[in-house]
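Before I ask anything, here is the structure I am working with.
Every protein chain of the complex appears in place save one, which is left out.
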Amino acid sequence: MPEIAPVVTLETVTVMYGRNTALREVTSSFAAGAVGLLGPNGAGKSTMIKALLGFIVPARGRMRVLGLDVADSPLEIRARVGYMPESDAHIPGMNAVSFVAYCGELAGLPRVDAMQRAHEVLFYVGLGEARYRNVETYSTGMKQRIKLAQALVHDPDLLFLDEPTNGMDPKGRDEMLELVRDLAHNKGVNLILSSHLLPDVEYTCDQVVVLDKGAIAAAGPIDALKQPRGRVFELRVKTPTGDIDPFLLQLRAAGLDCHATDEDVMRVFVPGDGGAQHLFQLAAAEQVQVRHLRPSVPTLEDVFAQAVGED
Amino acid sequence: MTDAAPLAPPTARTSPPLAASAMRIFDLSLGQMLWSRRSVFLGLLLGGPIVIAVVLRIIDVLYRAGFQINGARTGGGTIFGLIIWILYIRFIVPVLGVFYGTALIADEVEDKTITYLFTRPISRSAVLLGKYLAYLVCTTLLVLPSVMIVFFVVVPTGGGSIAQAFPSLLTDFGMLVAGLMAYGAVFALVGTRLKRPLIVGLVFAFGWEPGVLFFPGYLKRATVMYYLQALVSGVSRGAGGVNQSGRAGGYHWPVALVRCPRR
Partner (left out) sequence: MPIHDQGYRRYGGLKAAVGQGWMVIARAGIRTMFAKRAFLGLLLVAWVPFLIRAVQFYAAANLPQAQMLAPTAETFRQFLEQQETFVFFVTVYVGAGLIANDRRANALQIYLSKPLSRTEYVFGKLAILVAFLLLVTWIPAIVLLLVQIAFAGNFTFFRNNLFLFPAITVFSFVEVIMVATAMLALSSLSNSSRYVGIMYAAVTFFSSAVYGVLYLVTRSTSLSWISFTANLSQVGNVIFRLPLKYDTPWPVSLFMIVVIVVSSGFILERRVRGVEVVA
């Protein structure tokens, strides 16, 4: 089976804001399908998307989107992509259907087709009943949906979604993720979903690119990244002094990666085949009691934590 | 189950008095107004009279010919009065009034920040009073340095005396503050009552105010300018070429808005 060409490639791309480097020599590619662009706030995710759209000109490097060079063919690229920005954005003074149809026309759709598709897309994103309301009166969740609708109206080949679930209530968030998943897996739309929320990316995407401090920290299919190159354990300990930090330092010095979770257990990644035996030895050496030790399944959170570390 | 101790009654909190609330709003608004880009723009605008003053002074120093208005030799005090009347009273003060006055409440509504004010134990009158006072102080602080510099640069031209003209500076300054108070109040009303106060504000400031002065009868009494004119000492403006009908030696201000003085 021939390999499908990536939809986006970046070659040693550096983006500067004045003296600050937002993207540092980034070389990566985004495969067709749904790719998550994961990273903490300020990692450079939005900057990368804006550079791919041609809003920001990189100081160095080349970028290609859908086989077209961003520097040479920005308009041709934008005709084939949809962009859902992170911040609130709308055309002032319009109701939802006029706004989405207007966006369709701007993307080159004939007026009649733009209007028809505006109605369809608004129903698809769940705004069918509110489509004649002025966008300025929409709630935060509705504004997220209308942003998705305007990005979809011209039927793009590639969607850039920047934090699409920001500010949404749990039900709305689930519905938004369902839409994104449906677009990627059932409608054949390629998408790049930028988020700092691991569950969103894990639920909707097949591949992930982890960005940290303007550089690629990890990239690949989520399943492959989650494949253990060692073992993951849930661990709870008690130290003689009550201070857990010396033990954590000892673990890290021994090459074990550990990070806290929401509960009172930590997750420890033990590379290679050492497994539990190794953990017990280290605990014994530090006179630390192991109160709980359970093998676990690697999650995207482990991949993320390993890639960007814990600050 | 043991008997729980009765809950202590909540401490009675009274809302702060009007003056204290207004002062809080005043502090907050003054900082916002003074250090905004809008004030920088208006600061540039207020630099205009200073540039004119400097140019006139240079001309005076270089040529020592003095200046004439309507054929009569004119001293620096009269030219200063002319600048105060034409540039400050008739132009800068209404612009400052429209600029800040219409924004006093409208900005809070547009930015959706009025909720923060109205969910505090502060009365609406305190909000309005605090903001109005902040407007007055901000605009006065913007105008004062400009007027002072113009005074010290222009008055000595043509052999004018700063000491002699100083009382008229105080009078003029009082008139400017009165103008700022009146225009600020009018445009605050316009900005609060109307959804789109801009056109109404501009029509009032640059259409109605100068235009109505043309008409005889009582109509001109519906302008701020009419009452400001009443504060002007007739001697200085008369000699300076600006009489009570707003004419400056054949040059009429409203006409200048569309048509400039011709040769």
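Letters A and B mark the chains as written, and numbering starts fresh at 1 in each.
In the analysis below, a contact is a pair of C-beta atoms (placed from the backbone, for glycine too) under 8 Å apart; a residue touches a chain by one contact, two chains touch by 3 or more.
Fair warning: this is a prediction, and the values are worked out from it, not measured in the lab.
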Legend entry - Hidden partner chain, touching residue among B:45, B:133, B:149 or B:177: B:45
Legend entry - Among A:32, A:70, A:96 or A:109, residue touching the chain not depicted: A:109
Inset, instruction - For the chain that's not shown, point to the residue among B:135, B:151 or B:206 touching it. - result: B:206
Inset, instruction - Check the options B:20, B:141 or B:198 and report the residue that touches the missing chain. - result: B:198
Inset, instruction - Could you tell which one of A:155, A:175 or A:286 touches the chain left off the display? - result: A:155
Inset, instruction - Determine which one of B:102, B:139 or B:229 touches the chain that has been left out. - result: B:102
Legend entry - Residues from chain B at the interface with the omitted partner, ascending: 38, 41, 45, 48, 52, 55-56, 59, 67-69, 74, 79, 82-83, 86-87, 90-91, 95, 98-99, 102-103, 106-107, 110, 197-199, 201-203, 205-206, 241, 248-249, 251, 253, 256-263
Inset, instruction - Using the touch rule from the top, list residues of chain A that touch the missing partner. - result: 17-20, 50, 53-56, 74-76, 78-79, 81-83, 85, 87-93, 102-103, 105-110, 113, 117, 120-121, 123-124, 136, 150-152, 154-155, 182-183, 187-188
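The rule we apply is simple: only the chains that are shown with their structure count from here on.
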Legend entry - Between chain A and chain B, centroid-to-centroid distance (C-alpha), Å: 53
